[in-house]
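Only a single protein chain was left out; the remaining protein chains are all shown in position.
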Amino acid sequence: MSIATSSIRAEGFTPPGPGDFNLPPIGPDKTFDWLGQTHYIGVTKPMLQLVLAGVLVFGFFYIAARRQAMVPGRLQFMGEQAYGFVRNSMGRDIIGSHDFMRFVPYLFALFFFILVNNVFATIPFIQFPTFSRSGMVYSLALLSWLIYNAVGIKAHGFLGYLKHQSVPAGVTGPILGLLIPLEFISNIIVRPVTLALRLFANMLAGHLLLILFALGGEYLLLESAALIKPVGILAWLLFIAISFLELLVQFLQAYVFVLLNAMYISGAVSEEH
Amino acid sequence: MDGNLNMIGYGLAAIGPGVGIGLIFAAYISGVARQPEAQGRLQSIAILGFALAEALAIIGIALAFVL
Partner (left out) sequence: MAQRPPVPSHSEVPTSRGDAWHAFGALAAGVLVYGLIGWALDSWLGTSFLVVVGILAGAGLGIFMTWKRFIAPQ
């Protein structure tokens, strides 16, 4: 082990870590202590990005839908295609044609909000995925959890909804006692946690990889022996390649988040077993 | 070299389930491509196979943190 590390030692290079995602506040630097940790008072860049994403999504669809011409122009057509994508493939196909229209505004706004926030990681001068801050993701998951539970309770009643979620189908006998807590935890606790964790971990890991390639390539180019310098260029080429992969991942994660939301709502409302 | 041997063990242990789940869903996709009417029946078997293969990965990550 020591031979391997002694020949590839990199003095002076501190690898990036999750601490690099704590951006300082814009403006005065006041801190306060709560629960043993120091927190900033102030507006940070991810908070501004959330507001910017909201303004962009609302602005685009408001302007696209303003004229409501029978033969749509280009902007209105784009807006209609975007809306139809969420409404049909995620609303109607998953929740069913009976009562999916109630949920389409939520799913539609959620999809484009998450997509714009994710794509902020690739846009120059912004280059920070808002959902690599876990608090923001868990708030979205909490909202989804409240919605699908509230919808289920309204459809089945409180005890009926608990029975619907906790009792697996087709199982009788004493093993039910072992399976009921498992099914309850799986439907009520694991679902929002995995929903949030999937988006958060993908955004954090992807961006951390990009930071590592950029900083590592720069370190190799500037401060290593002459024979190793081309590896720095290779690191930067990989940075470009993985940026394209990250674009795909950003779209996919937004799609999967909203798709799973629709499936949880459909599962809570459905009349099975 | 800092770090935890547990995580190296988990990384190695995740190769198997990764390959296994890829094989299962490759078979599912070709089965549905040959005969689209069989999608319902094949989906049940595919998901059971997925659960069996994924169990090892989940046991791996649980033990990597616990032990």
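Think of it as A and B in the order they're written, each chain with its own count starting at 1.
Just so we're on the same page, a contact is a pair of C-beta atoms (placed from the backbone, for glycine too) under 8 Å apart; a residue touches a chain by one contact, two chains touch by 3 or more.
Owing to the predicted nature of the structure, the values given are computational and were not obtained by experimental measurement.
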Out of A:Gln49, A:Asn118, A:Ser144 or A:Asn187, point to the residue that touches the absent chain in the complete complex. A:Asn187
Missing-partner contacts on chain B, residue numbers: 39-41, 43-45, 47-48, 50-52, 54-55, 58-59, 62-63, 66-67
Kindly note down the residues of chain A that lie in touch with the hidden chain. 92-97, 168-171, 175, 178-179, 181-183, 185-187, 189-191, 194, 260, 263, 266, 270, 272-273
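Criterion: only the chains that are shown with their structure count from here on.
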How many angstrom between the C-alpha centroids of chain B and chain A? 23
